[in-house]
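Before I ask anything, let me first share the structure, which is written out below as structure tokens.
The complex is shown incomplete by one protein chain, all other protein chains being positioned as in the whole.
Labels run A, B and C following the written order; every chain starts at residue 1.
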Amino acid sequence: MSQEGLLRPGIAQLRVLDMEESVRHYVEYIGLELVGTGDDGRVYLRGYDEFHRHSVVLREADEAGIDFFAFKADNQKSVDRFRKNLEAYGLEVRDIPAGEQPGVGARISFTVPTGHDIQIFAEMELSDSPNAPETKNPYIWNVEPKGMRAQRMDHCLLYGPDINEVEKIFTECLDFQTPERVETPDGTLGIWMTVSNKAHDIAFVNHPEPGKLHHLAFFLENWSDVGHAADIMTRYDISRDVGPTRHGITRGQTIYFFDPSGNRNEVFAGGYTYYKDQPPRVWDHNNVGRGIFYYERQLNEAFLSVVT
Amino acid sequence: MSQEGLLRPGIAQLRVLDMEESVRHYVEYIGLELVGTGDDGRVYLRGYDEFHRHSVVLREADEAGIDFFAFKADNQKSVDRFRKNLEAYGLEVRDIPAGEQPGVGARISFTVPTGHDIQIFAEMELSDSPNAPETKNPYIWNVEPKGMRAQRMDHCLLYGPDINEVEKIFTECLDFQTPERVETPDGTLGIWMTVSNKAHDIAFVNHPEPGKLHHLAFFLENWSDVGHAADIMTRYDISRDVGPTRHGITRGQTIYFFDPSGNRNEVFAGGYTYYKDQPPRVWDHNNVGRGIFYYERQLNEAFLSVVT
Amino acid sequence: MSQEGLLRPGIAQLRVLDMEESVRHYVEYIGLELVGTGDDGRVYLRGYDEFHRHSVVLREADEAGIDFFAFKADNQKSVDRFRKNLEAYGLEVRDIPAGEQPGVGARISFTVPTGHDIQIFAEMELSDSPNAPETKNPYIWNVEPKGMRAQRMDHCLLYGPDINEVEKIFTECLDFQTPERVETPDGTLGIWMTVSNKAHDIAFVNHPEPGKLHHLAFFLENWSDVGHAADIMTRYDISRDVGPTRHGITRGQTIYFFDPSGNRNEVFAGGYTYYKDQPPRVWDHNNVGRGIFYYERQLNEAFLSVVT
Partner (left out) sequence: MSQEGLLRPGIAQLRVLDMEESVRHYVEYIGLELVGTGDDGRVYLRGYDEFHRHSVVLREADEAGIDFFAFKADNQKSVDRFRKNLEAYGLEVRDIPAGEQPGVGARISFTVPTGHDIQIFAEMELSDSPNAPETKNPYIWNVEPKGMRAQRMDHCLLYGPDINEVEKIFTECLDFQTPERVETPDGTLGIWMTVSNKAHDIAFVNHPEPGKLHHLAFFLENWSDVGHAADIMTRYDISRDVGPTRHGITRGQTIYFFDPSGNRNEVFAGGYTYYKDQPPRVWDHNNVGRGIFYYERQLNEAFLSVVT
């Protein structure tokens, strides 16, 4: 048993305005590997420490944002169980055939009340890149990490309405936990949810407009690499939102910045190890500033308003 | 579902020769909190980032070593399931009543072929220390970590015979995975096993004498704290085995050292995030040196011979 | 010869509004050692890695700010030479007798056009604290650093008018170099000056009001300790100005924050090694934001306006 059902974030598909400068951003600066370009022009990327074929997909479009966020399940039986749970809950579940993305098996897709397309799949080819993690007498890395040295796509924060309903769906249908939450007199402001020992695999913040992306996050080795990432941002004039700083929520050491299309990215390190016998951590409206930005102890204007 | 069954290492009970100098070692130097002393003289300790009452128990005895290593399960139903699995496998399962350690519920206990007493329990009181992690608008820490700044008891490496049989038991009865292993022409030298997203929760190395402890490990925040821990060791003349170095296996950045009774300790940071869809990593006898000590690229004499 | 004349910043005397909370700030939080209190109530402090008796003096007063900033010279002959230089330049040089501060020899004092009292002295007793650096088989530290782990008082940034004149005095009379400067269409905005291999020992920014303190800085071991200092600031609700961030000028990794009286402090790490055959580094008004705050790439409001 151990970890059953969903394993982790598996694919984030982003909309970008200009593919060439987006690829430069994600590959040269963030340090993802360019896996390949599909027939329809979508570009596939992976972090150097990810075993599977890809984790980030870029699609050129007129408007920035996130097309969908997909979790990888341990097997098809789990996917079938999740479908049953979701349909019993009253959600419509759509099918995406194997091969819609190269190397990826069949996916199920459903729209949650915040307006986001969430997907689940069980099969993806392992990477055959010389840059992929090794399994026979492995080196820490085979090809030296570059740019911000992003190890993996890690999580996203999504903005939309009805997050209490979303939490119910993720908890009851998909077995998520909610290690941290922000509760204000006006209701739940945000929820940080996990299916693993990570402090969060996905998060939602309450927002009137549906389907919005706050940020897509990449994991770095440590606080030194967070500082190095900030050096990279200034050198290449990448638009920075906030950081280096730390989150009180999840404790991650972090920088928020923007890709050339205006999609917010995060690079972060650290964060505690979560177990489901830990009591939930709750933040109130007087302390949410410190919860989000532990050092600044207040939100910046962009946090609640700038999304794609 | 998500993480089902066993959650993590919950209690390690060590035998120490002199309680006073042992407490100084684990509290002043490693930085654990002294929770209290039981009526029978056993001393209870916890890492500053652990929610529960204690995780390390010291028992004064004539010989150093480990009494038992206990895993915390998510609930009693899981414990009952594991008992059934273990008995079906042919192992004798013993009962330890609630309260045998203060604040700890009923445990089951069984001896694996390597000669070690492994235990499982579902209930332990949360810590009521001002030093414990907070849940209302939590600070990163409430009381500044001291000494080596150990966050938690993390795992142990045990030495004994028949580790293939032990792997079978841990896999089939307790839902463990084996992310890494060392295979030599003479058979399996070592296995690193997990029930979580950590690279290892317990490990075994093949050894003729049963019931031996190679090391008990504590988790540090990062490589800087590993360096700081080395500064502490020299300042207080703590016997060091090897490090600061890195493991190829698990990638942890590490120091091995000894408590005053000769029990080996480890402080380490880092290590990859494991998912069960990752292919297993296998080391052969030509590379095991690099697997254990990534920088030295060879075993030291003590690694295979010095145990308690 | 090698380093001749001035060696380094030796004493900064600050005015504080409340001694008790100031001592808590500098001792408990920044981690300086409380050396003692003088008969007149002044409090003497030192960083754990400073050989001499004290480096920071706190004086209770009705208004925050800096009384004087004193450099330590290699010997009395150098002090005499500097006096001659200063008087030849046309400055009045005052005498402060040995013993005006415990353990400190005679000082000379003069007021520069920015309105600051600058002093020079050659003699100070070595620290006899068990906390002081050792000279026989020394440990890295004898007593574990605490709080923000400040190693030493490092430099100050002073605000006042006529900084070009001040640069002339420091260069011609006291042998300073100016590794970095900010030149705007309205004239020189700031100068960063050194008598050593440090990127700066003192800095001045042009400001209409004379005699102002922008910040007094303390040196930390590395970027990890900068992050730890930020953890400390939030835990103890210390007023933070900006950071963790980095300076383009000097490259220091830094946090600005305030003592309870409103005096700005800095903790920083890193910074390049300066040699006088390095060409000067010049920033223009389009880039000064990046020069001061390398990651933010713009000044915050407080940088040019909040001083004591």
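Throughout what follows, contacts are C-beta pairs under 8 Å (C-beta built on N, C-alpha and C of every residue); 3 or more make two chains touch, one makes a residue touch a chain.
Being a predicted model, the structure only gives us computed values, none of them experimental.
> Of the residues listed, B:13, B:224, B:263 or B:278, which one is in contact with the missing chain?
Among B:13, B:224, B:263 or B:278, only B:224 touches the chain that is not shown.
> Among the options C:196, C:239 or C:300, which residue touches the chain absent from this view?
Considering the complete complex, C:196 is the one touching the chain left out.
> Identify the residues of chain B touching the omitted chain, counting contacts across the whole complex.
Residue positions of chain B that touch the missing chain: 223-224, 227, 230-231, 233-234, 240, 243-246, 248, 253, 290, 294-297.
> Kindly note down the residues of chain C that lie in touch with the hidden chain.
Against the missing chain, chain C presents residues 1-8, 49, 51-52, 72, 74, 126, 133-140, 152, 175-177, 194-198, 219, 221-224, 246, 248, 251, 270, 272-273, 275-284, 286-287, 290-291, 294.
> By the contact criterion defined above, which parts of chain A meet the unshown chain? Give residue numbers in ascending order.
139-142, 144, 146-147, 222, 224-225, 231-232, 234-235
As a convention for this text, only the chains that are shown with their structure count from here on.
> With centres defined as the mean C-alpha position, give me the chain A-chain B separation in Å.
The answer is 31 Å.
> Just give me the whole-number Å value for how far the CA centre of chain A lies from that of chain C.
Chain A and chain C have C-alpha centres separated by 44 Å.
> Among the residues of chain C, which ones contact at least 2 other chains?
Touching at least two other chains: 224, 231, 234.
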